[in-house]
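Could you have a look at this structure, given as structure tokens, before my questions?
Omission of a single protein chain aside, the complex is shown with its protein chains in their original locations.
Letters are used for the chains, namely A, B and C, taken in the order the chains are written, and counting of residues starts over at 1 for each.
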Amino acid sequence: MYRITEEPLSADAVAQAVTVPEAGGVAVFLGVVRNNTAGRGVVALEYEAHVPMAEAKLKEIGEAVYGRWPGVRQVVILHRIGRLSVGEASVAIGVSAAHRQDAFEACQYAIDTVKRIVPIWKRELFEDGSAWVGLQGESPPPGWKAGDGR
Amino acid sequence: MYRITEEPLSADAVAQAVTVPEAGGVAVFLGVVRNNTAGRGVVALEYEAHVPMAEAKLKEIGEAVYGRWPGVRQVVILHRIGRLSVGEASVAIGVSAAHRQDAFEACQYAIDTVKRIVPIWKRELFEDGSAWVGLQGESPPPGWKAGDGR
Amino acid sequence: MRVPVALFARYREAVGRGRVEVEVAAGATVEDVWAALARAHPVLMPYRPHTLFAVGTDYVEADRPVRAGEEVACFPPVSGGGA
Partner (left out) sequence: MRVPVALFARYREAVGRGRVEVEVAAGATVEDVWAALARAHPVLMPYRPHTLFAVGTDYVEADRPVRAGEEVACFPPVSGGGA
């Protein structure tokens, strides 16, 4: 199950989805909206996705997990979009395996890879403004004017 | 929260218990009753604990986590005892941290240490019998009679 | 040929909508599509160094030719996933 959704995520939903009779260990990761970024108070986050591409990438990640950890039984990766309050989960990953080491490793690989390749963007809403998160500045660099560049 | 309980465990219960506004990552581990051990069909498990000592050891593990991973915000370790069916969780661990790496590492340390030091024992109930799990044989060694030994 | 372009995050906001079309010559590459996009919406120009491109559900390099009927997506580095 690999899905971009506007619905709230829960640990139970992913844990239950990956629990199968031959799996003895279930690792779950939840990415949760924090109340601050580098000390600046965060009120909420807004997530936006290239939905069809994001779901395709989630599926790729899941298939890579099955390939790298043959002991893994089930993988579920869900990512929420829209506006999320502090304490709500933006991403929920569940991995079950016969043995726990595989479940932990695969779950960690999955979240690391989600952050690296899945086309989702977040904007932080502060008490006094907002900013997209990422490598680029919040807006065109100071001094830049339309017509500059090539 | 460090508890030995006869009640069913859930991923949500531990995830919610460790979710705090300053934590961005929550790692959960569930140990689940498998339908087989080395290929022999398991019907259920029975867990027994030295309850006061087990709860003291769970607390020691939680305190060791806070000491080793200063980024960890909350730790919850619950272990169920009594009779559990296939697919039910015997142990549920939740760890929250500002950053996910700490949450994963600490959660893994916690379950590894639970298995090593907490006085809990399990017996596997098969379709055709039962056996305590552990280093010692299922019963006194073959040929042994009362009066042998010292 | 006319090529639909999908924009996300700050690119979408800068342009004011998430989908535009640009006109490029047959045989144009993704880079040519970007150039046409940036000419029509110069606010995007400074973003080029970190821009990612996709066609369909796959990332593509800027030198990939665009075929008729394909949509090109342009977006900033991703930032999903939480902590």
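As a working rule, contacts are C-beta pairs under 8 Å (C-beta built on N, C-alpha and C of every residue); 3 or more make two chains touch, one makes a residue touch a chain.
Because the structure is a prediction, the values reported are computed rather than measured.
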Residue among B:Met1, B:Val20 or B:Met53 that touches the chain left out of view: B:Met53
Candidate in contact with the missing chain, chosen from B:Ala15, B:Val33, B:Val76 or B:Ala97: B:Val33
Sites on chain B contacted by the missing partner chain, in the whole complex: 30-34, 47-50, 52-54, 56-57, 79, 89-91, 111, 114-123, 132-136, 139-141, 144, 146-150
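Going forward, only the chains that are shown with their structure count from here on.
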Of all other chains, the one whose Cα centre sits farthest from chain A: B
Centroid spacing, where centroids are CA-atom means, of chain A and chain B in whole angstrom: 28
Distance between the centres, which are taken as Cα means, of chain C and chain B, whole angstrom: 50
Centroid spacing, where centroids are CA-atom means, of chain A and chain C in whole angstrom: 23
Multi-partner residues of chain C (at least 2 other chains): 82-83
Residue numbers of chain A (touch at least two other chains): 30-34, 89, 111
